[in-house]
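Heads up, one of the protein chains got dropped from this complex, but the rest are sitting where they should.
Order of writing sets the labels: A and B. Residues in every chain begin at 1.
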Amino acid sequence: MTACPEGDAPIGVIPPQRVLIAAERCKGCGLCVAVCPPEIMELGALNRLGYAVVGVTDQARCTSCTACALVCPEVAIIVLRPPRARQAPEGTK
Amino acid sequence: MKRTLMKGNEALAEAAIRAGCRAYFGYPITPQNEVPEYMARHMPKAGGVFVQAESEIAAINMVHGASGAGVRAMATTSSPGFSLMTEGLSYMIGSRLPCVVANVMRGGPGLGNIAPAQGDYFQVTRGLGHGDTHGIVLAPSTVQEIVDLMPVAFELAERYRLPVVIAADGILGQMMEPVTLPEPIVPPPPPDWATTGAVGTPRVISSIYLAPEDLERHILSLMKTYQEIREREQRWEAYRADDAEVLVVAYGTAARVVRTAVDRVRAQGVAAGMIRPITLWPFPTTAFERSPRRWLVVELSAGQMVEDVRLALSGRSPVGFYGRVGGIVPSPMEVSEAIRSAVVGEGVKT
Partner (left out) sequence: MSKDMVEVTARPRSLVDVPLHYCPGCTHGIIHRLVAEAIDSLGIRERTIGVASVGCSVFIYNYFDVDFQQAPHGRAPAVATGIKRVLPDRVVFTYQGDGDLASIGTAEILHAAARGERITVIFVNNAIYGMTGGQMAPTTLPEMTTTTTPYGRDVRQAGAALRVVELLAGIDGVAYAAREAVTSPARIHRARRAVEAAFRAQLEDRGLGIVELLSTCPVNWKLPPVEAIAWCEANMIPAFPLGVLKDTSGSRK
C-alpha cells in the first residue's frame, strides 16, 4: 500500500482541506466537535447570525471519517478525501 | 334518456360518478348511509377510489389529498359529521382546493335525531370552518335537482377552487322520485397545480402564510373570488312570484311544502308566491328586489335563513318567520295558515 501522498508533502505545503464548513449555515451546536475522533474541531469566530462557527484545528489529522458531516443538522459540512492511489487494495476505506 | 326511480342518496352518488367524481371518502351516519354504500358498489366499477374512512375528520382530509392530487373528490355526511369536516374545509379553502361535500341535514344540535332538518344553514353559509371562509352552497329541492346540480357543483368547485356544499336533508336523501340521469362525462385531467410528483419545480399546496402581509394578500384574493361568486353564481327559483302580495322564502324540503301551500292559498284567493333560493351562498339577494306586501320565511330550523332575507331586504319590509324544529316537517295546511296569517298582518309565532 502506498503511503498517503500527504505523508510525502515537503515542509511548508498546506495539507489539503478534508473538511469544508459552510460558515453562514453553522449554528455552533457543537455536535461535530463532540463526535470528532481526533478531536480536531473547535467553535470559533461568530458568523453573521451570531453563531460561533466550527473550524478544523488540524486538517492533517483528519481521516475523512465523516462523523462530523453525519451529525451536522445544517448539512453544513462537506468531507473530502485525497484520491486513492491505483494499487490500493480492495476494501480500504 | 330513461327515467328511473331512485332514492335521493343513491341518485346523489350516481350523479357524482357521472359528473366525473373518481374519489369518494365517507363515514357512516344516518340519514346518508346509502351514499357510501352505493359508492362502495359503484365507484370501483367506474375506476375510482372508495374508502370508508375512520371518521369524518379523516374523510375530509382524504378529500384534501385526492383533490390536491388533481382528482374530482367528494365526501358526504350529516350534520354532526359536518361539524367535524369544517376543520378540513377551512384548510381546503385556505389551500384553494376544489371538492364537493354533501350535508344531508338532520335534527340537532348535538346528536339530535335522524329526522330531517335545516339547522345547519348558519354552519354552511356563515363560514366553512375558521377564518374568512366561504364555499358555494347548493340547495336542491327534488331528487332530479340533486342530479342536475351535481355536475354544476364540480364545475363551480374547480372554476373557483373552493369547496361546494350540497345542503340536502334527510327527506331528500331518503325519498324516491323519478329521475333522468345525464350521460357520464370523462373526468378532466389534473390541473397544473396538482401534486402529482415534481418533474421540474415542486408544487406546494398549503394554507400557511406566516407573515401577516402575505396572509392579508391571500385573503384579499379569496375575497375577490367571493365577490365574483356573489355577482355571477346566485341561483334561485321564483314561483308564482310576479304578482304575489305575500312572498314565501324557503329552500330544500321546506320549499316543497311551501309550493303546495302557495297553490292552496292561491286557490283560496290569496296572491302568494315563493322565492326558492338554490344557492344558499351566495345568497340570491337579486331575487329580493321586489316589494310584496308581506314576506314570510319558512324553515326547518329556529330561524337561520330568515336573517339573510332580512339583510337582503335591508329593512325595507317586515319579515315573518314560520319554522318547525326537531325533525318535524310542517304540513301544507300549517304553512297555508301561516301564509294567511302573514297576509292579515298578525305576524306568526314560532
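Just so we're on the same page, contacts are C-beta pairs under 8 Å (C-beta built on N, C-alpha and C of every residue); 3 or more make two chains touch, one makes a residue touch a chain.
It should be emphasised that the depicted structure is a prediction, and the values quoted were computed from it without experimental measurement.
J.: Shown chains touched by the missing chain?
T.: Displayed chains contacted by the hidden chain, ordered by label: A, B.
J.: Among B:Ile17, B:Met39, B:Ala53 or B:Val298, which one touches the chain that has been omitted from the display?
T.: From the options B:Ile17, B:Met39, B:Ala53 or B:Val298, the contact with the absent chain belongs to B:Ala53.
J.: Can you work out which residue in A:Ile21, A:Ile40 or A:Ala67 touches the chain that's missing from view?
T.: Of these options, the touching residue for the absent chain is A:Ala67.
J.: Among B:Gly88, B:Gly252 or B:Gly327, which one is in touch with the chain left out?
T.: Within the whole complex, the residue contacting the unshown chain is B:Gly88.
J.: Go through subunit A and note every residue touching the omitted chain.
T.: Residue positions of subunit A that touch the missing chain: 16-18, 20, 24-25, 27-31, 33-35, 51, 64-67, 69-75, 77-83.
J.: Using the document's contact rule, name the residues of subunit B that touch the chain not shown here.
T.: Touch with the absent chain occurs at residues 22-23, 25, 49, 51, 53-55, 57-59, 61-71, 73, 87-88, 91, 95, 195-199, 202-208.
As a working rule, only the chains that are shown with their structure count from here on.
J.: Using Cα averages as centroids, what's the distance between subunit A and subunit B in whole Å?
T.: Spacing between the chain centres: roughly 64 Å.
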